[in-house]
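Heads up, one of the protein chains got dropped from this complex, but the rest are sitting where they should.
As written, the chains take the letters A and B, and residue 1 is the first residue of each chain.
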Amino acid sequence: GSGRLGVVYTEDNTPNAQETYLDHRFRLTVNGVTETDGGVKFEGRIRWQADDSSDNGAGATGGAGAAGFAVSTGGFRVDVGHVSDVFDSGDVVSWGGNGVGYTGFLDQAANFEGFRKQGFGNGAADAQTIKGLYSISDFTVNASYTLNDRDIAGDDDSWQIGAGYNFGAHRIGAMYGDNGDAHASAGSQWAIGADGSFGDFSYTALVGDNDVTSDAGGDIMVGLSGAYAVSAAGTVTGFVSTGGASSNDTSYGIGYAHSLGGGVSLAAGVGSNSGGNTQADAGVTFSF
Amino acid sequence: GSGRLGVVYTEDNTPNAQETYLDHRFRLTVNGVTETDGGVKFEGRIRWQADDSSDNGAGATGGAGAAGFAVSTGGFRVDVGHVSDVFDSGDVVSWGGNGVGYTGFLDQAANFEGFRKQGFGNGAADAQTIKGLYSISDFTVNASYTLNDRDIAGDDDSWQIGAGYNFGAHRIGAMYGDNGDAHASAGSQWAIGADGSFGDFSYTALVGDNDVTSDAGGDIMVGLSGAYAVSAAGTVTGFVSTGGASSNDTSYGIGYAHSLGGGVSLAAGVGSNSGGNTQADAGVTFSF
Partner (left out) sequence: GSGRLGVVYTEDNTPNAQETYLDHRFRLTVNGVTETDGGVKFEGRIRWQADDSSDNGAGATGGAGAAGFAVSTGGFRVDVGHVSDVFDSGDVVSWGGNGVGYTGFLDQAANFEGFRKQGFGNGAADAQTIKGLYSISDFTVNASYTLNDRDIAGDDDSWQIGAGYNFGAHRIGAMYGDNGDAHASAGSQWAIGADGSFGDFSYTALVGDNDVTSDAGGDIMVGLSGAYAVSAAGTVTGFVSTGGASSNDTSYGIGYAHSLGGGVSLAAGVGSNSGGNTQADAGVTFSF
């Protein structure tokens, strides 16, 4: 599980009506794992999550989310249920890269609007996903299918495929997907990315586009992020993300994180989002 | 905890409106156990469960179910709260026997309609149950009382008693109960059963009847099931269940399960239910 605790600032924050508020999150993930005599691993997992609530209160944890399952052996892995699809998985492309702040409130995907990504979390999943992954040597391919959400009229299923290649400390990957007509993110979407490191410096890059109706006329989106280890415990991160809807500003931000050992880190960040508003946070994260 | 994952087929499956669908279940049971210096064991337990949902999605786990408690010492055991009554407990009679398929979708009790059985699960219990069990040598007696459900007008409490006897690899048992007038399964109910094994072959048998109003004119119900270990890891199971309401067909089915070790089993089954519809499944179960 993990926890985080801090103060978050969002300029003109209408949904919460408070620009500055006390944030916290407590996550508990229960993993059930077993392995056959032949070395095939079976996993199931559920997650609970408690957050601060918008009225200054501490929200109830509520029920655990829907269950995700995985079967893996050698380079094969199949995920079924409430699980990540190709775009969400990070199997071949790092989507967000290096975010800033202890909550990672902004990252290189800040301007990447209208993509359909479904992952494992603490709520119910509207539709089950099946994802297959195969890795051989430095090459990885994956594919996912999200079942038709029968709560929505019309076709809502989604296909996604991806491929990636590692060479030394660097990786490149590409993903493509097509979403059913009934979904808010209907239409096709693609993204290519690269990430890697040179000594104490690491980088990620992401380029993508989609033709979803909710993002009519949106440009290609481009994001870059970097992290530099300034000391054994301290890391400076920064990103820039641009493109998307024509009204978008370029997003950018910078942050600093300091490890205290034992899975505890202090972090803070400040940035500007695609709406041109300033965001900032400072707090602590810990895992257990 | 345990998990299962597979594909389920039910002919003319109206509630779900899909004849074939992807099924999954994740169960997590937390048991709190402690023992006094005098050797009396106290247990409490709650369960979470996440299932696939009827709209193709993955349903949220939701809250844990109501709590069950047990106090045991020597041959005595008392269960209180959200716990099994005599008919559900299997203390003296195996109710379902050997089911077929990885979900056990049908078993020897498939035609046994209108019985009142309450057990431990993941939801709230409408009424608390108190069950006492006493075993001495090969003889076992038990009795349960389910409190009046005060959400229902009128009397809804239930008394049940049972007795069983082991001789070597075989066991016989009988159960009788009487349910309050306000319950949908009002009236008396009885069942007798036998189970045991001859080497690699094991069997169960169940005969029962009730005079519940919802089952007016129903015949005596009879069920038989058997399992045969065809190899160290593989088992074939089969059952037949007949009787009950006059419109009932005889239910029957056959299945195969193969253990992969580590608590993981592949299983599949096919059968015909009391409505005359074909059901089948194939999938994997694992425990952790």
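Here is the rule we use: a residue touches a chain if its C-beta (ideal position, glycine included) is under 8 Å from a C-beta of that chain, and two chains touch if they have at least 3 such contacts.
Please read these numbers as outputs of a predicted model, since none were measured by experiment.
The residue from B:Thr34, B:Ser137 or B:Ser231 that touches the chain not shown here is B:Thr34. When you scan B:Val7, B:Ala67, B:Ala143 or B:Val207 for touch with the missing chain, the hit is B:Ala67.
By the touch definition given at the top, chain B reaches the unshown chain through residues 30, 32-38, 40, 42, 44-46, 62-69, 71, 80-82, 123-128, 130, 147-151.
Along chain A, the points of touch with the absent chain fall at residues 1-3, 5, 17-18, 22, 24-26, 28, 48, 50, 52-63, 260-264, 284, 286-288.
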